[in-house]
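Questions regarding the structure given below will be posed in turn.
Removed from the display is one protein chain of the complex; every other protein chain stays in position.
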Amino acid sequence: MQLLKKIKQGSPGWFLLTAGIILLLLIPNLNIIINLFGKAGENWEHVRDYLLINYFQNSLILVLASGLLAAFLGAGLAWIIAAYDFPGRNFLSWGLILPLAIPPYIGAYVYQGMFSYTGPLQTFLRNDFQLQLSQQYFDFMNIRGAIFIYTIFLFPYVFLMTKAFLSRQSASLLESSRLLGKNDSTIFFKIILPLSRGAVVAGSSLVMMEVLNDYGVVKYFGISTFTTAIFKTWFGMGDLATAVRLAVMAMLVIFVLLFLEKLLRGGRKYSYSTSNIRPLSRRKLKGSKKVLAQFFCYGVFFFGFLLPTIQLLYWSFLSRGGELLGTLNFALTSFLTGGGAAVLILTGAVIVATTARMSSSFISNLLARITILGYSIPGAVIAVGVLLFMLQLDQIFLFLQTGFGIEINLVLSSTLVMLIFAYAVRFMGIAFNSVNSGYQKIGESYFEASRTLGKGVTETFFKIDLPMLKPALMSGFLLIFIEIMKELPLTMILRPFNFDTLATKAFEYASDEMIYRAADLSLVLIFFSTAAIYLITHHRRRKNNAVEN
Amino acid sequence: MQLKIDNLTFAYNKKEGNIVENFNLEVQKGEVVALVGVSGSGKSTVLRLTAGLEIPDSGKISIAGQTAAGDHKFKAAEKRKVGMVFQDYALFPHLSVEKNIAFGIDHLSKANRKARVRRLLELVNLEGFEKRYPHQLSGGQQQRIALARTLAPGPELLLLDEPFSNLDAELKDKIRRDLNEIIKDVGVTTILVSHDREDAEFMQAREVLMS
């Protein structure tokens, strides 16, 4: 009844389009899940008896430790940036997002390369100080190393969300605590952390999903996790059924995490408080506190961005430049694919989010869940689900052509369409969230005002919603763009002929240990992502200034 | 009869019960009516139902003799010719004052449109503000622009949602006076919602108490 009411209120066209998009997103996943109901794969018992506990332990340790450390690091930094003023703060407030520009697998190669026996650190110690230390001090390729990599390159998710949350909090909250005689660390642990729990948990659950889905780092470090196990059983043993079972177990872990997140957030949602409140005023730091804050923030920036970049520059220099033309070519492919796909995905997300806005909260929650599904499923699983779907479509086209003589001449599998579609399945959730939070910021009254002024849903969308969504669309576009630039498993499995992106090429070189050749490509990739992050943060800043004026 | 509401019932959420129950109201053409009640009494919801922003669970709404809701019919908000001034004004921030006011009358020719915008700005005493943007206006100015925008298409019914709640005491008196003048000037049938009975008295409106 409620649904019917809403459909009447909205426009059937939007609902139909949304239903179509949702169906498209679901089919590839269903294709895979169907395999679960068949009989267990031939290797299932073997995997269960000898390997499962190991996968489970490793995945859990990685996910929880990285999630927790990223939460503390991200929240702590967000607090420092939001509450204090010190030289360099302006730069750090976006500089600390930059580690996100470096894909964790590239970070892993760089750090391993740096600390290895043949890396610059040990070579330097050996040649200049005749110092040869036990290798265990430099042992990076283990769970601890992986946790470090994930934490240092993924914490910005927590940082971003917590910082945004804190910037909307009232200054009087802090001032009253200070007046009550609490010192800053008490305020952080007793007031700020519990208050921003929702944002911290949301950010760190993003980190945990990324960790659980990561393939590059764990493969390189030789750590067995669910993701490597899925690859191993599926592609190594050719046993889809067992791989799907593992994938479903990984998804269960995700669902438990999401449930915990809900629990930890205490059912509270962000309230986009109006501009009436006086935002946090930053306190100027002096003396040793200033130095400490700078040391900490710049330290994180150094390890999360500067050091790896410098190392890559050095390697790029060692490899004497590589082939500039080739690199530009891959950059162009990455750029066009990322940009084009981001536009398409965002278009879909806008349609779905607009419908969600016109719907009951139940429906809009459901839509949010479905769109985020692709983000929680391992990339390899999506890849094969999409491949199967496209093959089915091709079959249908072929059938229409031969059966009815309809001239279609269309092959989707092995084309760019297939890859872009897979990106859509994976990143629709991010796009949806961007658009949706944009809508939440706008509120309902503009939409309603336009309706009472005689404009229908669709006209209102183009004249009011779309222009007002621009900042949200812009940052959504850039976020997806960065994700696609870094994306690996889908691109590796589904790419069309003669297709190389910066990420795949860098990974190929790196996994061949031609890390010097990988360096150029990684640098270009990092440059693009950095530029995108700069645009996001500075676009928002300009916007904020305009409102304040 | 400009507005007739029969046995109107509505709930946002079945579990929380009806916020509007068997509500009846008749408003004559040119009349000014004030719905007065505490928050949660459903007065704003009646406005939203009248405007077509919510769909009633049962009951009937007729505007200028035509059924807007009820009898298994539902007229969408954009087809009702009902104007509404929102509590937060909802001026489109990306459009200039001129474009905001012209938003509902883009079926007119360009010259007619311009003339009408100018006339409305005169009416609300804000001549020369065409090129400004909403964020460059004070709260009182924003409200008057919102009113001008709402009046532009010549609505059958004007709805004002808590028009004085965002204003400080000093400004309030002036705004009430201005608003009253404009409404009487245009002669539009008006329903306003307020939690303050003083507002109703000031606007010389017929009071309808809601509980």
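Order as written gives the chain letters A and B; numbering starts at 1 within each chain.
Convention: a contact is a pair of C-beta atoms (placed from the backbone, for glycine too) under 8 Å apart; a residue touches a chain by one contact, two chains touch by 3 or more.
Definition applied: contacts and distances are computed from a predicted model.
A chain of this complex does not appear here, and its UniProt-recorded name among "ATP synthase subunit a", "Nucleoside ABC transporter membrane protein", "Sodium:proton antiporter" or "Iron(III) transport system substrate-binding protein" is "Iron(III) transport system substrate-binding protein".
Shown chains touched by the hidden chain across the complete assembly: A.
Touching the missing chain, out of A:57, A:132 or A:281, is residue A:132. Contact with the omitted chain, checked across A:347, A:360, A:437 or A:537, is made by A:347.
The chain omitted from view is touched by exactly one of A:89, A:197 or A:232, namely A:232. Checked against the full complex, the one of A:116, A:167, A:401 or A:445 touching the unshown chain is A:116. Only one of A:61, A:411 or A:531 touches the chain withheld from this view, namely A:411.
Within the complete assembly, residues 13, 17, 46, 50-51, 112, 116-119, 122-123, 132, 135, 141-142, 220-222, 224, 228, 231-232, 234-238, 315, 318-320, 323, 344, 347, 384, 387-388, 391, 394-395, 398, 409-417, 420, 458, 462, 492-493, 495-500, 504-505, 508-509, 511-514, 516 of chain A touch the chain that is not shown.
Criterion: only the chains that are shown with their structure count from here on.
Averaging C-alpha coordinates per chain places the centre of chain A 44 Å away from that of chain B.
Residues 5, 8-9, 443, 445-446, 448-456, 463-464, 467-468, 546-547, 549 of chain A are the ones touching chain B in the complex. The touching residues of chain B, counted against chain A in their complex, run 51-55, 74, 76-84, 86-88, 90, 92-94, 103-104, 135, 149-150, 152-153, 159.
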